[in-house]
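Partial view: only certain chains, each at its native spot in the assembly.
Lettered A and B in written order, each chain numbered from 1.
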Amino acid sequence: MKSHRKELWFNTNQRREFINITKFIEQEIILSKIKEGFVLVNAMHITASVFINDDETGLHQDFEKFLEKVAPEKPHSQYKHNGYEDNADAHIKRQLFGREVVCAITNGKLDFGPWEQIFYGEFDGLRNKRVLVKIIGE
Amino acid sequence: MKSHRKELWFNTNQRREFINITKFIEQEIILSKIKEGFVLVNAMHITASVFINDDETGLHQDFEKFLEKVAPEKPHSQYKHNGYEDNADAHIKRQLFGREVVCAITNGKLDFGPWEQIFYGEFDGLRNKRVLVKIIGE
């Protein structure tokens, strides 16, 4: 069994942002030389998500509106977590969109349906944060 | 390390439907001849989920009601994604119920608790859509 590991770093310009990271994952699969296996992609921070959906701007606006409706950022004082912190909403949003994805690798490639794209979902940005890519297989 | 891959196809009669796919996954584990490992089961489309819960009709009605309450299908015009499309709600519902499950295989079987059943959750059906089953192990 072979394994391969990579950290990806992101620093978003906005508090909340969705970044398509599919091409970075494809590159790590190539570097790993693994033909059959799994790739795990997870946020290493607890106010961010990694998820798979469509790369469509309107949909991303719908995601933002939905998440702000069910777990609004403000007023910050509505959350017990927010004293020194102001990011309780980001922890909840991350719970809803998930920490990680596990994807199949087949014939050395991401084994994806036609519209699947991997996103980094930042909910408390404006600083350096990491995503872990770990690949196992043969 | 061995691996095994299968695509399952579904075409639901309703826009939203939950289908118990546990027996198909059990069959692929047998075919794989893998005794110890992981099975990944994921929707290959971004308006569908794979998840594990109870096979109980009342509960599935509760799931439907919950998802329609937090991310209603109509009016279609409430979503930016919906111009040519009408399925923004299905993308959001899929986010909440998840894309995939990873399950343990022990002694050649799904290593499950007493009530765990694997479901395909369709949120934009009436057409052919796929689920990927990928197994790795020994």
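One rule holds for everything that comes next: contacts are C-beta pairs under 8 Å (C-beta built on N, C-alpha and C of every residue); 3 or more make two chains touch, one makes a residue touch a chain.
It should be emphasised that the depicted structure is a prediction, and the values quoted were computed from it without experimental measurement.
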{"item": "Number of copies constituting the complete assembly, 2 shown", "value": "3"}
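Methods note: only the chains that are shown with their structure count from here on.
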{"item": "Residues of subunit B defined as touching subunit A within the complex", "value": "1, 3, 5, 38, 40, 42-46, 70-71, 79-83, 88, 91-92, 94-96, 98-100, 102, 130, 132, 134, 136"}
{"item": "Contact set on subunit A toward subunit B in their complex", "value": "1, 36-38, 51-54, 56-59, 61-63, 66, 70, 96-98, 101-104, 106, 111-116, 136-138"}
